[in-house]
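All protein chains but one are shown in place.
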Amino acid sequence: MGASLTVQGLCICAGTSTLVDNLSFSVQPGEVLALIGESGSGKTTTALALMGHARDGCRISGGSVRIGDTDVLALDARAQRALRGRTVAYIAQSAAASFNPSRTIMDQVVEPTVIHGLCKRAEAEAKAVQLFRELALPDPQGIGARYPHQVSGGQLQRLMAAMALIGDPDLVILDEPTTALDVTTQIEVLRAFRRVVRERRATAVYVSHDLAVVAQMADHILVLRNGGMRELNATAQILAAPADDYTKSLLAAARPVVRTSAKAANDDPELLLEVRQLSAGYGPVDAQGRPAKPILENIDLKLYRGQAIGVIGESGSGKTTLARAVAGLLKPSHGCVLFHGRELKPTLQQRERDELRRIQIVFQMADTALNPSQTIERILARPLQFYKGLRGEPLRKRIRELLDLVKLPQTVAGRLPGGLSGGQKQRVNLARALAADPDLILCDEVTSALDTVVGAAVLDLMAELRRELGVSYLFISHDLHTVRAVCDEIVVMQHGKKLAQVARADYDRGPHHPYYELLARSVPELRCGWLDEMDRAATATATIATP
Amino acid sequence: METSTSSAVANAAVPAVPVLQERRGRLLPWLGGFGVSGLLGLAVLVFWLLAALLGPWLLSHGTAAMGTSNVFEPISAAHWLGTDYLGRDMLALIIEGARYTIGVALLATLLASGTGTTLALLAAASGRWTDAVLSRGLDTLTAIPSKMFALIMVAGFGSSVAMLVVTAAIIYVPGAYRMARSLAVNINALDYVTVARTRGEGTLYIMLREILPNILGPMLADLGLRFVYVVLLLASLSFLGLGIQPPAADWGSLVRENIGALAMGGASVIVPALAIASLTIAVNLVIDNLPGRAARERGKL
Amino acid sequence: MNRVILKLLGQRIALALLSLLAVSVVVFSITAVLPGDAAQEQLGQDATPEAVAALRAQMGLNVPAPERYAKWLFGMLKGDPGLSATTQMPVADLVASRLPNSLLLAAVTALFSVPIALTLGIASAVWRGSWFDRIASTSAVAVVSVPEFLVATLAVLVFAVKLRWLPALSFVNDIESLGQLLRAFAMPVLVLCCVIVAQMMRMTRAAVIDQLEAPYIEMVRLKGASPMRMVLAHALPNAVGPIANAVALSLSYLLGGVIIVETIFNYPGIAKLMVDGVSQRDMPLVQTCAMIFCCAYLILVTTADIFGILANPRLRHR
Partner (left out) sequence: SAHAQTPRRGGRIRVAGATAAATDTLDPAKQSNQTDYSRCNMVYNGLTSLDGSLTPQPALAESFTTKDAKTWVFTLRKGVTFHDGKSLSPADVVFSVMRHKDPATASKAKVLADQIESAKATGANEVTFVLTAPNADLPVILGTSHFQIVKEGTTDFNAGIGTGPYKLKEFKPGIRSLVVRNDAYWKPGKPYLDEIEFVGIGDESARVNALLSGGMDLVGSVNPRSVDRVKGSPGFGIFVTQSGQYSDLVMRKDVGPGANPDFVLGMKHLFDREQMKKTIALDYAVIGNDQPIDPTNRFHFAGLPQRAFDLDKAKFHLQKSGITGKVPMVASPAALYSVEMSLLLQQTAQRAGLELDIKRMPADGYWSNHWLNSHVGFGNVNPRPSADVLLTQFFQSGAAWNESRWKSEKFDQLLLASRAETDLAKRKQMYADMQTMIHQDAGIGIPLFLASIDGHTSKLKGLSPIPLGGLMGYNFAENVWLEA
């Protein structure tokens, strides 16, 4: 049974700056509170503080956190350890990173019971298997013996939930548990979480930047911005009648506006990129030229100047691989890529500098794509110097323009990537691609870490560039919403094959490939009760199908 | 209107991150970054550097004349640090040795780490064949005993300080290479290096601008320990007749020559040993506390 | 054993053979280039041209160098390293009388130094930035920076000459009981530990710290685990790869690099044999010793890699 949570005047600092400022709220037992806000607003920081934990470099400087009758912040280290994993459990933002890669899943799932001496190992394992079942994990008996890299991201999220729930905690904290997942997996995980939270009647704090998801899960929503509270209210109330301006803008941006390309309507568009019968894969190549691990198979694609093509598909379907093959990072085993009607050489080394300039790629992982020891200014300056030979004042001017374009403050120029939030890093990545004045940008999940407001701004920027400069995009995403909003055509991929290609005109006209339909159905809608409807529909289909 | 809101949002998005200042070009704040132990190390290091640079000029004795005093004399007013096994003034020898120890060891260490790192970067950045050839080649070098190597250097090129530096450097290249390679290979697999590649950057740029800055921290730490080893190697090489020619001697050789005084607790063996220890500890303290290094490591988090 | 490891082993063995060949060629060329040959070195001051010529003939040095190398190589392929040029004794016998000693010393040293280094390294990683960490790190540097021969001589002066607790020399011939073994080995092991502990400790510390910064450690902490559990059960298994490599590198020093310890404690090990071989320009002996060091090095490094693979399920289950 859940415990009540009361937070009063919580302040968290890092050095001289305040990350969370005087935050107060409370949650009734058995209720779910959502913490929403843009990336970097202090959601994770707050969530961690609820367990009395502050990351390296941060410090809880004031306030109190009470779980039931316990004042968490007043406890000594030992008592806090006794609390964690037992009274409060945490489901981390990235499950993949939060599992120890070298120990089996079962070891890690039952660890809270071992640490707190709750029950015998055998009992704990039985309980874990039971939880696996409840969370709809495949092979509940055997999955515990696997290692983290042997299960998918969505499964890891659920396993993490099992790990959190095994100690029967009074308070569960879920930190963006579905951002890394594609929609079809996301919906399953959401279902599992909700069922478990409801059945166990645990108190929960759900952290997210996705309003639509939150709408399905929470009883109350707390809107955070810059570490301060903007609004706290019942979910239905906030969705229907937000009081705060910021909440309003969040809601407004949550419904993507359609951004068409001016040139798409042209009668005679120039063919920019053509992918013909492309196959590619990883690993050593055998005698027939087939790689040991083939991924892409016979992909055909045409992209006209000024057009944006969306590529969607589940995780691991080969979206990134496609982009890599086009960019010349991966040598195709078969087929070819034509650019401006000329065949592109298969590898980077063989391509000319100007060809390289014209095709830019924005990587999926924003953090790893920025050199941690170069300032943002240097990162942006390099392509300008390299391709255009800019220096001095024109260079600085152009950097300022680029930062403006991606809506970043000038002050970030002097910082290292380590000092930026995930969303900011993603925009720096985009700015770097823009610096080259490319004809084509391969965008790999450029908005996935962004909240709706900033995400919308980035999408606007891309649309503007497309209109004015005729830049084309290959827009990779797992978010059908976004893709539909910005793309002229959508390519659906599964298992490395192109399943379908849908033009904008046909978005709302069916029938489509069943997989496309499934994706479309799985995107959460911004209203309460959507998930319940989906559940009901699923049960209905199941009952119909069974007899 | 829409644009201005988002810009404001973005502006405010990261108020909390401490702004990393550009180097301000002023010495004092930079020194402040060292912390107490770093400053202590820096002080010792500066002391020895000054001793090396100005010592011989300050010293009234000039070169330590032998034969004027008894051997292994204890510390006295005439000989502040006693005398060595030939009755030479230890203070003068230590100060003169500072030039060789600091100069040669530092140079050799830098050369070894520099070469090792460069080769490692080359191996990491240019891929399979270069990597395999370099790695196996340097493995082979490790299997050749250093004494043999030193002997052939003396035989082939005569003995001079330059030769000494080169020999010591070559002996320590494989170690530095191994260390740097394992780091560089990891960095090379990261996306930002790929980004540079897709931009069409050359191998040199990737080595120096993309990979190097990110392995610098661990390589500096490695350099500290390597410096210790080079100082000790000098002593054993001088025994082989390589390098620094008498009457000059580096500290390691001073310890070796005067080891006979150890039983009587003679200053002539303890002082150079202490000198080595203080120098190497100082170097390591300075490296460990380099300003910005801790911050950079946190930034990685 | 699984496929990954077998494949790695196969590759390594092939590469090792190549490396050995390369080493033997290089070592041979070096011995050939070094001024003076075995005959001259043995005669030393007594080297008159005719004496040298006679001795050369006796040592078989009048055969052209490449031919000698080929002969040695063929012998080696059949497992016979040939006769020592200077003593005309079978190299195999010379090596066999010393290699076990070297291995014993290395093993005993490893037995003490590795646990000490790992414990210190892990402890200073756990309490990183604390006084313990600083003192441990600084004294590690201090200890390595004292020349080996000074530590050894000091130890002898204190424990053998002053206190008379331990023998000044390590006579392996007289060892009959474990107690005697420990007494004889105490000082050499102490000195060698001083030399190799620091590096292992530093690398262990770095590797563990690297893991302690990983997000999964934060998760473990949030499960309520104690710092001890965090390090031992979670960080350590992931740091095994780099630690094993550091240990392997340090241990590889224990065979070829212990010349000073062997000299001061008069310990009949293989390092001294090799150095004598170099001084005497005894090609077959030097070659064979170089092969042994090279093998030991390769075995250690490969073992470290295998440890790394075993500890990493991602590699283990490929």
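Each chain carries a letter (A, B and C) given by its place in the written order, and its residues are counted from 1.
Note that a contact is a pair of C-beta atoms (placed from the backbone, for glycine too) under 8 Å apart; a residue touches a chain by one contact, two chains touch by 3 or more.
What you are looking at is a predicted structure, and each value in this text was computed from that prediction instead of being measured.
Undergrad: Give me the visible chains that the unshown chain touches, in label order.
TA: Visible chains that the missing one touches: B, C.
Undergrad: Could you tell which one of C:T86, C:T204 or C:Q287 touches the chain left off the display?
TA: C:T86
Undergrad: Could you tell me which of C:I116, C:A160 or C:L310 touches the chain that is not displayed?
TA: Considering the complete complex, C:A160 is the one touching the chain left out.
Undergrad: Hey, which of B:A105, B:L138 or B:L151 is the one touching the hidden chain?
TA: B:L151
Undergrad: Touching the absent chain: which residues on chain B qualify?
TA: Touching the missing chain: residues 65-67, 71-72, 85-87, 151, 154-155, 159, 239-242, 245-247, 259-264.
Undergrad: Considering the whole complex rather than only what is displayed, give the residues of chain C touching the chain that is not shown.
TA: Contact residues on chain C toward the absent chain are 34-36, 39-51, 53-55, 57-58, 84, 86-87, 89, 94, 97-98, 149, 153, 156-157, 160-161, 164, 167-169, 171, 173, 263-266, 268, 272-273, 276-280, 282, 285.
FYI, only the chains that are shown with their structure count from here on.
Undergrad: In terms of C-beta pairs in contact, which of A-B and A-C ranks higher?
TA: A-B
Undergrad: Rounded to the nearest whole Å, what is the centre-to-centre distance of chain B and chain C, using the mean of the C-alpha atoms as each centre?
TA: Centre-to-centre distance between chain B and chain C: 24 Å.
Undergrad: Just the number, please: Cα centre separation of chain A and chain B in whole Å.
TA: 45
Undergrad: How far is the middle of chain A from the middle of chain C, if each middle is the mean of its Cα atoms, in Å?
TA: 50
Undergrad: Got the chain B residues that touch at least 2 other chains?
TA: Answer for chain B, listing residues that touch two or more other chains: 300-301.
Undergrad: For chain A, what residues touch not just one other chain but two or more?
TA: 56, in rising order.
Undergrad: Mind pulling up the chain A residues that touch chain C in the complex?
TA: 48, 51, 53, 55-56, 80-86, 89-90, 92, 94, 97-103, 111-112, 115-116, 147, 149-150, 163
Undergrad: Taking the touch rule as given, give the residues of chain C at its contact with chain B in the complex, in rising order.
TA: 15, 18-19, 22-23, 26-27, 30-31, 33-35, 134, 137-138, 141-142, 144-150, 153-154, 157, 161, 198-199, 202, 206, 213, 242, 245, 249, 252, 256, 259-260, 274-275, 278, 286, 290, 293-294, 297-298
Undergrad: Considering only the defined contacts, which chain C positions touch chain A in the complex?
TA: The contact residues of chain C facing chain A are 213-216, 218-226, 229, 233-234, 237-238, 311-314, 317.
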